[in-house]
Structure formats: C-alpha cells, structure tokens
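I am attaching a structure below and will ask some questions about it afterwards.
Every protein chain but one is kept in place in this view of the complex.
Should a chain be cited, it is by its letter among A and B, assigned in written order, with residues numbered from 1 in that chain.
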Amino acid sequence: MVGLLEANHGGTQDTYAVQDYMMSRDALRMLIQKVDLRAVFSRSYADFLAKFPSIVTRNDFESFYSFYLTHVKAQIDEETGISHLKVRTFSAEDSQKVAQALLDAGEKLVNEMNDRQRYNTLHAVQSELDVTLKELHETEMQLAAYRYSNETIDPMKQAVPMMGTALSLEATLSMMEAEKKQLDLTAPHSPLRKVYAQRIASIQTQMKNAQAHITGHEMNSGSLVPKLLGYDELAVKKTIIEKKLAAETTALEMAKAQADRQMLYVTVVAQPSLPDYAAYPRTAVFIVLTFITMLIFYVIGSLLVSGAKEHTLQ
Amino acid sequence: MVNKKVRSAKKHVNLTLSQSILTQLRVIYALIMRETLTRYGRENIGFLWVVGEPILFCGGVTIMWTLVRPSHEHGLRMTAMVVTGYVPLVLFRHAVVRSTKAYAVNSSLLYHRLVTPLDIITARITLEVIGVMMAAILVLCGAVSLGYMELPEDWALTLSGFGFVVFFTYGISFIFSYLTERSDLLEKTVSVLTYLALPWTGAFVMIDWIPPKYRWVLEYTSPIANGIEMMRSGFFGSKVVPHYSICFMTYTSLLTFMVGVYLCLRVRPHIELS
C-alpha cells in the first residue's frame, strides 16, 4: 500500500518534519490510540513469528516501536520532493486505515506548524502597530486638551488674518502720513492737520496692539507666538506618528502576504490505495532468492572443502 | 596423526575434513611467516614493514591532502574523508597487484604438495589485510590525537563496511591471480587497470555528491564504493546521506569469492614453473 504526499515550499527542513513525525514514537502513540495499532499487528490470522508481540520480541513500547519502524516507511524522493508512505499490516483494510490516519496526522501537524509560523511572523508587527496607534491616540488627546486650554484651534491659521489686519493698518498709516506731509507743504495752517495727527496716533496705537497680539512676549497679552510653540510641538509629533503608522501598516500587509506564501500544505498526490491481493510476503521472490543464496553457499562450501581436501600427500 | 613428533609422511594421508582444514590453516600460517621474511627480510625493522608500506602511503597522502586541501569538503572533515577512502583503496590496489603472477614467482612452494595455489594467494592477501589494518589503526590514532578527525560515530557500521571491502578484495584477487597467470597482456596492464579503476572505487567522493544521473555507476556496479560508503556512514553518522546496499555487497562479494575459489583450485596446470 502506497500513499504519496507532498510537503510544499517552506524550505527543505520543513519537508522532513512530516516524515520524521510519521516515523516517531509520537506517531506510534497516536496510532495506538486512534486505530488501535496493537490490535492491527496482533490479528489472530497473523503467523506467530510475524505478529507483535511474537515469541521472539519483548512486549514493551520500545520493541513495538522498532517493530513499527520495519512496517511503516516514510521516505522522501529527493529529486521529486514527493514523500512515499508505505504501510505493511496483515490486511489491506488495516493498512489503508493506518496510512489514512498517518496522513491525517501529518496534515494536522502541518497545519499546526503553519499557525505557529503565521503567529510568529505577524505577532511582532501587529503588536508594534498597536503601540503606535495608542501613541497616536494619546497625541490627539493632548492636542485637543491644548486647544481647549489655549482657546485656540490653530494659532498659525489664526495668525494669518491678524497679520492681514496689521498690514492694512500699516498701509492706512503710511497713506495718512503721506497725506499729512502733503498737507504740511500745501496748507501748513490747516485745521485738518490736527485731525490727521490724531488719526495717525490712533492707528499707531492700534498697530502696536495688533503686533503685541501676534508676536508679543508676555503670556497674558494673548500673544500667539508662545501658543504656536506648544502647538507646533504636538503637531510635529502627530505627523511623525502618522508616518510611522503608515510604514507599519505596509509592513503588516507584507508580512501577511509573506505568511500566506510560506504556508505549508500537504498534498496527497495519491490516496492510500487498497491492494486487491497481498503484496507480502513475496513468496516467489523469497523462494528464488533462498534457493540462489543456498546454492552460492553450497558451491562455496564444497569448493572450500575440496580445496582443504587437497592437503594430503596421496 | 597430528603428533609433531611423528616424522612419517603417512600422517598426512587419509585426513578427516577437520584435519585437512587444520593442515590448510597451518600451511597458510607458514606461508604468511615465510612471505614476511622474503618480502621484508630480517634487516632493520623487518617484519614491521608489513605496516610500514601502507602507513607511508596512507599517512603520506593523508598529511598531504590535509595540508593542501580545504579542511572541510561538503561539510565533512577532509582528513576523515581521505583516511576512510585511502585505507580500502590501498588494500584493494596492493592486493590486486600482489595477486598478479603470484604463483609463477612462488613456484618453489609448489614443490610441496601440501601447499596449494589457493593457500599461496590467501596468505598473500591476508598479509596485505593485516598490514593495511594495522596502518589504518595507527593513522587513525595519529589523526585523532592531533585533532584532525573524530572517532567513528558507529564502529560496527564502519567495521562492517571495511569487512565487505576485505571480503570482496579476497574474491577479486583470487580471480586476478588466475587471469594474470593465463594472460600476459593482463599481467602487464594490471597496474594501469588499478589506476584507471580509482574513480570506480569511490574513494574520493561520496555517492551523494555526484549527479543522480551517474550515481548508478558506483551504486550498482562497485562493491568497493558501497563498502566505503558504508564505512563513511558509520564514520560521519547523520552528517552524510549514504548510498549503499548490504544485499548488493553480499551477493557480489559472494559471487566473486565463489568464482575466485573455483579458478584458484584449477589454476595449477596453467602455472609456468621456472
């Protein structure tokens, strides 16, 4: 009975895992439990020398294991990468049953190996990603708290219209000053000069206020610059975390893809077959082989005897 | 009948089988002792040359290869590869060379009717086997104590492999002793043949190293390569993937031995006496 199976990809080391498992004591224990292997090898119709326990073997697990090794063979054909599983028992059904159980166990083993490997590759990346997400969340919270405490949404954006106001004030101021100079030249005694002077002074005050609002140094002045400092720090941190997150997400995707590619699987090239006549013992081969062997021994023996008999003086 | 004090030749007449076998063993022993004297003489180390010759060969080659070649090849210690390859190779080559014209040069022995050609060749090969084995032990001890190689992982496997090589060597030497007595052409080409057969003995490679397409050449035609493979399997353990078949070695060696003994029992009319 021959079952063929293939362990695919994942390096040559893994290919031997299934084979080694099938020839292991663990597999034997599994078979004893699942298909009652002891009963299989001690059928009443088995002859007294071939069965287990027989009169020439001890009845312990270790002896049974060496007996098992002579009846089950899992070998890899190195050229094709296909493993061959051979099971010999005293009946065709038993053989098929045992082979099927071994194949199932092999598949289970491979699945376990896959799960383990998948877990190993993905776990590290996933946990890093989790940490980053948490960090991002924390940063967002910090930012919100900052906005709340400083009554500001985005100091930078807020500063833009303020700067605009300051600029228009400056433009108005320079226009006023120009008009006042003109007036000084054309009508030095005009009453309007006083009005201009007052307006210029008020605009200058306004400008000073606006400037203090944007770039002032005192905290209580409501200046935007110190607010900007704290805000920028948080904003940069957030950007960095976001980039990190993007990179880690890609890594996770790749790890997933790789894990999928590294999947081991057992393909049963040919199902365990049910032989329709007993393949063993090979009676004819045994008889011929025994005959030839005996003949060779007989010829060598008689040649040596006749050679020895030559040692006489008559 | 087997009393040493009896000087009558009649004690060598009408022997039982066990007495014949004892006589044969005694004759082979006498031939071995004589061969050590004729080959190495009594001067200087004399008998010790039995070991000296192969040890110079094995040891010399081992030292040279260890120095010249990288220390590992295919993950195996260079020195161990050389020792496991050269010991059987030296045995095989020396035995075959020794078996050529073994009878013509020893024709004086055949004046004694208790000495048969089979005894002569058996004694020669046995002496060669003893020498090579002692040399192997010495080289092994030297290389191990200097740390150039480790002891075999599985002694039984290593020794059985060597045993198969020895067994096959006896058979092939028997055959060669007959053939070279009959054919001058073969006698003159034996040393060339043994040289050409070097790759066939598989002494320098593991069968696993060569492409699968050509493996059969060593695996299914060369009992020596099988034996060496078995030795190395015992030597390196799970570090190598051995390709050998005990069945193949047993049958080829038995058949060779059978043919060899048959030919040696029939070589006598073809021996050119001086």
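Criterion: a contact is a pair of C-beta atoms (placed from the backbone, for glycine too) under 8 Å apart; a residue touches a chain by one contact, two chains touch by 3 or more.
Just so it is clear, contacts and distances are computed from a predicted model.
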>> As a check of understanding, state which of "Xanthine dehydrogenase family protein", "Acetolactate synthase", "NADH-quinone oxidoreductase subunit NuoG" or "ABC transporter ATP-binding protein" is the UniProt name of the chain not shown.
In response: "ABC transporter ATP-binding protein"
> So which shown chains sit in contact with the chain we cannot see?
Replying inline: A, B
>> Using the document's definition of touch, tell me which of A:A178, A:A278 or A:L313 contacts the absent chain.
In response: A:L313
>> For the chain left out of this view, which of B:T23, B:T62, B:T79 or B:T126 touches it?
In response: B:T23
>> Can you tell me which of B:S18, B:T38, B:S145 or B:S238 touches the chain that was removed from the display?
In response: B:T38
> Which chain B residues would touch the chain omitted from the figure, given the whole complex?
Replying inline: 2, 4-5, 7-13, 23, 26-27, 29-30, 33-34, 37-38, 41, 108-115, 268-269, 273-274
> Given the full complex, what residues of chain A touch the hidden partner chain?
Replying inline: 313-314
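By our rule, only the chains that are shown with their structure count from here on.
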> What is the distance, in whole Å, between the centres of chain A and chain B, each centre taken as the mean of its C-alpha atoms?
Replying inline: 58
> For the complex, which residues does chain B have touching chain A?
Replying inline: 9, 12-15, 17, 20-21, 23-24, 27, 113-114, 116, 118, 212, 251, 254-255, 257-258, 261-262, 264-265
> Where on chain A does chain B make contact in their complex?
Replying inline: 79, 296-297, 299-300, 303-314
